[in-house]
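Questions regarding the structure given below will be posed in turn.
A single protein chain has been omitted; all remaining protein chains appear in their positions.
The first chain written gets the first letter, and so on, giving A, B and C; residue counts start at 1 in each chain.
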Amino acid sequence: MRIEVLYFASLRDASGVEQESVEMPEGDASQLFDQLNARHGFALPRERLRVAVNSEFADWHRPLTDGDEVAFIPPVSGG
Amino acid sequence: MRIEVLYFASLRDASGVEQESVEMPEGDASQLFDQLNARHGFALPRERLRVAVNSEFADWHRPLTDGDEVAFIPPVSGG
Amino acid sequence: MGTGRFRIIDAALAPHITRAATRMESAAAGAFSVFEGRVRNEHRGRAVLRLDYQAYVPMAESEGDKVLAEAIERFGLLDAVCLHRVGRLEIGEPAVWIGVLAGHRDASFGGCRYVIDEIKQRVPIWKREYYMDGESDWIQGAG
Partner (left out) sequence: MGTGRFRIIDAALAPHITRAATRMESAAAGAFSVFEGRVRNEHRGRAVLRLDYQAYVPMAESEGDKVLAEAIERFGLLDAVCLHRVGRLEIGEPAVWIGVLAGHRDASFGGCRYVIDEIKQRVPIWKREYYMDGESDWIQGAG
């Protein structure tokens, strides 16, 4: 299935792109993260991130579906 | 001695004036109040008022001096 | 004499608020808190038509300046300013405006709250409420 991945802050710096389309077999966001981390070498481990699926905070282990938009959310610092 | 007395809120309504010059013998603000209360019949007893002498909160029993400006301060309701 | 941070104003507050807010700037300020008290249409269940505010002006300004200086000292503020209306006010009009500038938000929130609470306790200003039923009352004590 095809997942649209969005990057922010230090993850965007590591990946070098704002977003990319990723092919992956059936799976969840934690598996997606591990696959992308192996390629990009993010500065933050998964334990420090939250994940959002289609603009809502989600569980790392909820199965993804084709066409989902996934964002890894570093600790926020707005305000 | 001559004291300038200022009235506010319900005390101004009772006295009918914003201020008046009052002659009194040596004494303090509590005696001045009693003298004026006998004349004007204020709606508030002295226990509910504070007194200011020359624009500063003062003790009711501090002796007044000629030319002092005295204001009886009802419970405030600004803000 | 006072510092001039607390001012009694006998005219619409809005243009004075705009000017006062514009002046509150500092490169060290991370937090700017404002409290504006307005005339509302109801008080303790009674429909309010309008208000009159009366003040002992020189004392209100000197006592108000003390409150602002205390807030600056206690909360480590960069600046604190207050404008308070007197005269006749209609529903919706601002009666009091407090602006507080600080490095961080704990200080700006705390300082702003301190100022409004102290004003309501001890700055010689009095509010008369005029009700829809034709009556009116001097409000005695903090609201």
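By our rule, a contact is a pair of C-beta atoms (placed from the backbone, for glycine too) under 8 Å apart; a residue touches a chain by one contact, two chains touch by 3 or more.
Every value quoted in this text rests on a predicted model; they were computed, and no experiment measured them.
**Student:** Going by the touch rule at the top, give the shown chains the omitted chain contacts.
**Tutor:** Computed over the complete complex, the missing chain touches A, C.
**Student:** For subunit A, which residues reach the chain that was dropped from this view?
**Tutor:** 6, 8-10, 12-13, 44, 48, 52, 55-57, 71, 73-79
**Student:** State which residues belonging to subunit C touch the missing partner chain.
**Tutor:** 25-42, 91-92, 94, 103, 105, 108-109, 112-113, 116
Simple rule for what comes next: only the chains that are shown with their structure count from here on.
**Student:** Give, as an integer number of Å, the spacing between the C-alpha centres of subunit C and subunit B.
**Tutor:** 25
**Student:** Find the geometric centre of each of subunit A and subunit B from their Cα atoms only, then give the gap between the two centres in Å, rounded to an integer.
**Tutor:** It comes to 73 Å between the two C-alpha centres.
**Student:** Indicate the whole-number Å distance between the mean C-alpha point of subunit A and the mean C-alpha point of subunit C.
**Tutor:** Centre separation, subunit A to subunit C: 49 Å.
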